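A quick write-up on the structure given underneath.
All protein chains of the complex are present and in place, except for one that has been dropped.
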Amino acid sequence: MQIGMVGLGRMGGNMSERLRAAGHEVVGFDNDPAKSDVADLKALVDALAAPRAVWVMVPHGSPTTATVHALAELLSPGDVVIDGGNSRWTDDLEHANHLGDRGIGFVDVGVSGGVWGRTNGYALMVGGADPDVERLMPIFTALKPEGEFGFVHAGGVGAGHFTKMVHNGIEYGLMQAYAEGYELLAASDVVTDVPAVIKSWRKGTVIQSWLLDLLDRALEADDDLSELRGYAQDSGEGRWTVEAAINHAVPLPVITAALFARFGSRQDDSPAMKVIAALRNQFGGHAVTS
Amino acid sequence: MQIGMVGLGRMGGNMSERLRAAGHEVVGFDNDPAKSDVADLKALVDALAAPRAVWVMVPHGSPTTATVHALAELLSPGDVVIDGGNSRWTDDLEHANHLGDRGIGFVDVGVSGGVWGRTNGYALMVGGADPDVERLMPIFTALKPEGEFGFVHAGGVGAGHFTKMVHNGIEYGLMQAYAEGYELLAASDVVTDVPAVIKSWRKGTVIQSWLLDLLDRALEADDDLSELRGYAQDSGEGRWTVEAAINHAVPLPVITAALFARFGSRQDDSPAMKVIAALRNQFGGHAVTS
Amino acid sequence: MQIGMVGLGRMGGNMSERLRAAGHEVVGFDNDPAKSDVADLKALVDALAAPRAVWVMVPHGSPTTATVHALAELLSPGDVVIDGGNSRWTDDLEHANHLGDRGIGFVDVGVSGGVWGRTNGYALMVGGADPDVERLMPIFTALKPEGEFGFVHAGGVGAGHFTKMVHNGIEYGLMQAYAEGYELLAASDVVTDVPAVIKSWRKGTVIQSWLLDLLDRALEADDDLSELRGYAQDSGEGRWTVEAAINHAVPLPVITAALFARFGSRQDDSPAMKVIAALRNQFGGHAVTS
Partner (left out) sequence: MQIGMVGLGRMGGNMSERLRAAGHEVVGFDNDPAKSDVADLKALVDALAAPRAVWVMVPHGSPTTATVHALAELLSPGDVVIDGGNSRWTDDLEHANHLGDRGIGFVDVGVSGGVWGRTNGYALMVGGADPDVERLMPIFTALKPEGEFGFVHAGGVGAGHFTKMVHNGIEYGLMQAYAEGYELLAASDVVTDVPAVIKSWRKGTVIQSWLLDLLDRALEADDDLSELRGYAQDSGEGRWTVEAAINHAVPLPVITAALFARFGSRQDDSPAMKVIAALRNQFGGHAVTS
């Protein structure tokens, strides 16, 4: 089928290629004219036959909201907008209302797969009304991995990004679990070949996973990770996961610890630990490092 | 090659069958005469040709130590004992010394795979001297999964069980990460089909893993886990992992949180939370549930 | 000086009495006519001479916002509203803008002290413009404890409630630290008189505090806390503290752990721990409690 794609960066560009390879017609627009098939959003809308489907794949927050609002002015009743970016699920409800007032449908899609998705397929977590989702199934089928997994219609509007948010929260916890185990192995004298341990775990163990495969891959290139700093960004979903948990009074010790470990990794010096040092100095005359 | 197997429970029994299927000769002994090939440990030793290899697969702690000490009296210089149970790595050093004084070798093997190992192979994490490990390679090769993964000679005596201990610590963290994500999905109104979400994640996502496959399998049988209580034992390795981390001053927030979650799951009522309730009552006249 | 007090519950009522005891004139209004000096908010405003000061001491959220909005219609330019409730600091900014549009000032006050405040004084954490705060100093002086401590003008509008929020977050952490220590003492066989330990710690130790005094007091009445359930509510500030920390990328492991312990105390059965039990069953055939 025919689809418009707004945002042709690493994700949007690769997804467009996967769609075209599956026989779909993709009309792409990006702020970079060199990547675009059309001059602007209006031209993109004009190039599509009604009822249109436009997939938005731009940074979350203001860029996504601006794109959705612009499309609301250009599209027609019966058209549908898909937000495949990393939007917060609460934004989806606002976007769906804004478009719904004009008779335009809205579907949110959490997309996983990173740079590997173009080849292996993208896992899709979808929220929206049944008719909207059904109509887009040819697109979803082309993007998802082969087989019975990698796609879910998780609920109404917002459910796609909520699901992706939780996915990323879990991802934080998984990564930190491996990271802690690695650090303990590296700290021990008794284990003499840590990269070989990681590699061996890839099959037959309870902890085998795709992330473990990637860790092995990273250690093949840099066997003690000496070329990296222990510094990690967080992309938003981890924070939102903890906030959602607080809202539902769900204890989330592991995922939160993983988030805080990232926060801590970005501090040159910790104000909290200065307080600890100050207090130790006050009550005990403990030597402090200054 | 020929090997003695002491302990023919679920693990030792299945491993014996996998070894026999690969053409090895296994002489088994178990406290249950119905499972045993021989009447006692002495008969087991007598049935093996020197230099002998005896694999011990009994509960860790006193049973393993008692077996190792008994074998020390029965075996001859040049023989080797393999401890494939869930021993603490610090026990390995004592066992190796005790046997070494009599010229008997010792190899420790952390074994992963559970009930799936007989078919898929057991991941083996091995500690010991090079000659001992090399000599046992036919056995290890038969037990491990096919392919390049699932076996590591991680270091000297103790390295096998240390590696397996860290493996299990990571396992605790991974399981808790999935568990927390599941609970948050279940608490949300926006996601209406949690089992379908879990199933979809099995391919194309960053969090795909064998544990996730198992969670999908569990939900196929009981789609809201209503037949289970939220009660989890811990088997020792999680505790030892945290203790090792404390010994090395390695922060382990995620793995420790996972361990504490299990402790908490086994409490009918928390003395600590009684203190919180008591204090809230004292300073604020807050209503408390009694 | 003269002040209006809206909300004459446990906090507002006791504060009014402390103010009157210090020679101030308090005109009180409550939804309960039996407690009120006047029939309604309009009568309260009419009973005060301009420039008026009205202290709002009602539940946070909708009740506070409704009261502030009602006062905005009744008060005159130059008057000032004080929110002494447990409002989220972000609400303060909205309330200040709403009143400011009408020329009415706004001061937010975080109040600590609970049932003990009437006698010992209330610790006050104040946010607002200098002239507004200065004008209210006679009121603050009457409410605060004697001496140099117990009052801070922490910054502009919102700073009072932000400070109180962090105070409560710290309180969560302190309470949980004592609670964990108590539980460990109680679990040990070697310590035979836990209440005596708690009592002894009240002087000469590094951990002496008012909360510890209260714990001793609670144990005097119920020496093993057997009359309480380990069930603890949370009042909002703990959640907001963690959310503020996430917003500032500040790691808050202790305060968050204390919050999650409260969440956990309110669960009859943990969905997350059901997942752990299910996974253990899947991979190991571990016995599970059902």
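To keep things simple, chains are lettered A, B and C as they appear, and every chain counts its residues starting from 1.
The criterion applied here is as follows: a residue touches a chain if its C-beta (ideal position, glycine included) is under 8 Å from a C-beta of that chain, and two chains touch if they have at least 3 such contacts.
All values reported here derive from a predicted model rather than from experimental measurement.
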Per the whole complex, from C:Leu99, C:Ala258 or C:Met273 the residue touching the absent chain is C:Ala258
Per the definition of touch given earlier, which of C:Pro63, C:Pro138 or C:Gly155 contacts the omitted chain? C:Gly155
Please identify which residue in A:Ala21, A:Ala50 or A:Ile276 touches the non-displayed chain. A:Ile276
Contact with the hidden chain only, please: which subunit A residues? 10, 114-116, 175-176, 178-180, 182-183, 186-187, 211, 214-215, 217-219, 222, 225, 227-233, 253, 261-262, 264-265, 267, 269-290
Considering the entire assembly, which residues of subunit B contact the chain that has been omitted? 206, 234, 239, 242-243, 246, 249-253, 256-257, 259-261, 263-264, 266, 272, 283
Contacts from subunit C to the absent chain lie at residues 89, 112-114, 117, 120-125, 127, 144-145, 147-156, 158-159, 162-163, 166-174, 176-178, 180-181, 183-185, 187-188, 190-193, 196-197, 199-212, 241, 244-245, 248, 250-255, 257-258, 260-261
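Definition applied: only the chains that are shown with their structure count from here on.
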Angle of rotation relating subunit A to subunit C [CA atoms, steps of 5 degrees]: 180
Taking the mean of each chain's Cα atoms, which chain ends up nearest the overall Cα mean? A
Taking each chain's centre as the mean of its CA atoms, subunit A sits from subunit B at a distance in Å of 33
I'd like to verify one number: the distance from the centre of subunit B to the centre of subunit C, where each centre is the average of its C-alpha atoms, in whole angstrom. 47
Touching two or more other chains - residue numbers and ranges from subunit B: 114, 176, 178, 180, 183, 187, 211, 253, 261
